[in-house]
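Note that one protein chain is taken out, while the other chains of the complex remain in position.
So that you can tell them apart, the chains are marked A and B in the order they are listed, and the count of residues begins at 1 in each.
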Amino acid sequence: MAKISNSFVPKDTIIEELNPMTKILAVFSLGLGTLIFPNSWLGLIIIIGLFFVAYLAKTLKDFTKIMFGFGIPITVMLMFIQGCYSPKNVTIIAEFGFLQVGLEGVLYAFKIISTLLVFLGTFYIMNKTTYTGKLVAALTNSGLPPKAGYLVLASLNVVPQMQRRMEVIQEAQGARGVEIGGGIIARIKAYIPLLGPVVMSALTDAQERGMTLETRGFGITGVKQTSYVEVTQSNLDRILKAILILFFIIVVILTVLMKLNII
Amino acid sequence: MGKVVLEVKDFSFRYRQTKQKAIKNISFQVEEGSFFCIIGANGSGKSTLCNALVGLIPHYFVGKMSGEVFVNGMKVEDSTIADLSAKIGLVFQNPFNQLSYTAGTVAEELAYGLGNRGVSHEEMVKKVEYVAKLMRIDHVIHKNPLELSGGQIQRVALGSTFIMEPRVLVLDECTTQLDPLGSEEIFDIVKSLNQKGITVIMVDHEMERVARCADKIMVLDGGEIVAIDIPERIFETPDIVKHRIGVPDYVKICQSLREKGYTKREIEIAEEPTIELVKEALKG
Partner (left out) sequence: MTQKKKKMTFMEGLKAQFSTKSLVLIPIAVGINLIGGTLCSTLKLPLFLDMIGTIVIACLSGPWVAALCGLLTNIFLALVANPVYLPYSVVSILCGLVTGYMVKAGLFKKVWGAILTWLACTLTNVASASTITILVYGGATGTTGSSVLTATLIAATKDIVTSVLSSSMIENLIDKGIAFFIAFIIVKKIPKRFLSQYAVDAEDEEDDD
């Protein structure tokens, strides 16, 4: 796993300015819309649209990387698993020696892939263009318990700090000549002296951090929490929210009509 | 005698599943606006006492407690830690454990406690600006607190405590983990707050500093009070070192000059008078 840290970088884009709730609504409206829609064309159109949104958000390069990085291996894998071995396969569209590729499996695979890519893409854009503090403030305003907000933010801040401490210990152990290479058993044995100190100090730190929170009014109940980070709602937000809700309703209606064979 | 802002009556505490009481039957009072220092060796019960003053005992730490603590007439046992934060604030040793870990910037960190109280955004911004200036961190207000130096983080912690508007500040070795420069800066701020009328209760190992600033010193040993007095009288008692505490270097100089017969003057606890004394002794 690569180095983990909260990676929001302000880029001054329209997407960034949006209210976080608008973006969350987009994840669900577009994602669920694709999920219930009977075929994968809707998903495909949305995915193309998402590349445009990623361009607007100035994150096209990374977005492309993550979409293809996830999309290609899963397509190969699912074409193999579902295409060749799905129990639903009736219509055989291709044959390679002992392998038979079924149409139903392939369509099912495409459906899964497009839905996943819509969820992945919307979530990725939402995440990369939103300052987590703002996201949590918006969620808290919409009724998320402040303690849940604390947990998300604290995890994002605490983990990188623990990782740095781990690196320091690793370097110190290395400098003292503690063997990190060797056979698999030796490496498992090296694991505990590396992890142990971090865990122990983290536990005692937790107790003091709890003291800090308590003295900062963490235990107050019945008061609506406020935040230093301002969350604003523009007209664009209102319009987009309306469009997203409308989109989902239309998709539901179309799906019902298609299932009933009316269209 | 000024108004009593803090009163401890027959207070004892034993942490759960420990045999020894951390604090044994102590009683004392602190006057409003004073600079009250607590000294004592490790394990003498200083931190436990600090936690009791701000309500972490009995509301956070579990154990067996008896006696009473009053802050501004408010009984600690019957209030919440959050309510007490508007009367009394605590800053302790490790700067990194005094961050909320919810903030991406120093400003957000300072505002965190106010947010929990539901303070409006405008008021928040105003108070953050004021406190940041007071703590001399206004130049780093948009930085991530975790990227600051230990001394700066400790000032953020002091600010986050002070923004809750307590009238009493409890400082539990809050400069021990800092370098001398960072330590002095915190101390300067604390002194200026004291001059503004804030009562300071400080636990510290730097005896020169304690002697210089304290209106009164309380010596703890084994969870009990061995002495409460003005600095001069605390440090001139030769027996005081038996309680495993140090004395300021000035006191040591004066003492040895007296013992060797170079001077007959009273013992000094500060820099300037000690220099005078040494000069005189050299002449004589």
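In this text, contacts are C-beta pairs under 8 Å (C-beta built on N, C-alpha and C of every residue); 3 or more make two chains touch, one makes a residue touch a chain.
Just so it is clear, the model here is predicted, and its values are computed rather than measured.
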Chains shown that the absent chain touches, full complex: A, B
Options A:M21, A:L103 or A:V158, residue touching the unrepresented chain: A:V158
Sole contact to the chain not displayed, among A:K23, A:K134 or A:R209: A:R209
Contact partner of the left-out chain, one of A:I45, A:M200, A:L236 or A:I250: A:M200
Footprint left on chain A by the chain that the document does not show: 1-2, 4-7, 66, 70, 73-74, 76-78, 80-82, 85-87, 108-109, 112, 116, 119-120, 123-124, 127, 132, 147, 150-152, 154-159, 161-163, 166, 170, 180, 184, 187-188, 190-192, 194-196, 198-200, 202-207, 209-210, 213-214, 218-219
Absent-chain interface as seen on chain B, which is shown: 14-19, 21, 60-62, 64, 101
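The working rule: only the chains that are shown with their structure count from here on.
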Chain A residues touching chain B - in the complex, by the definition given at the top: 131-133, 136, 146, 149-150, 153-154, 157-158, 161, 205, 208-220, 223-230
In the complex with chain A, residue positions of chain B that touch it: 51, 54, 56, 59-60, 80-82, 85, 89-90, 92, 94, 96-104, 107-108, 110-121, 124-125, 128, 146, 157, 160-161, 164
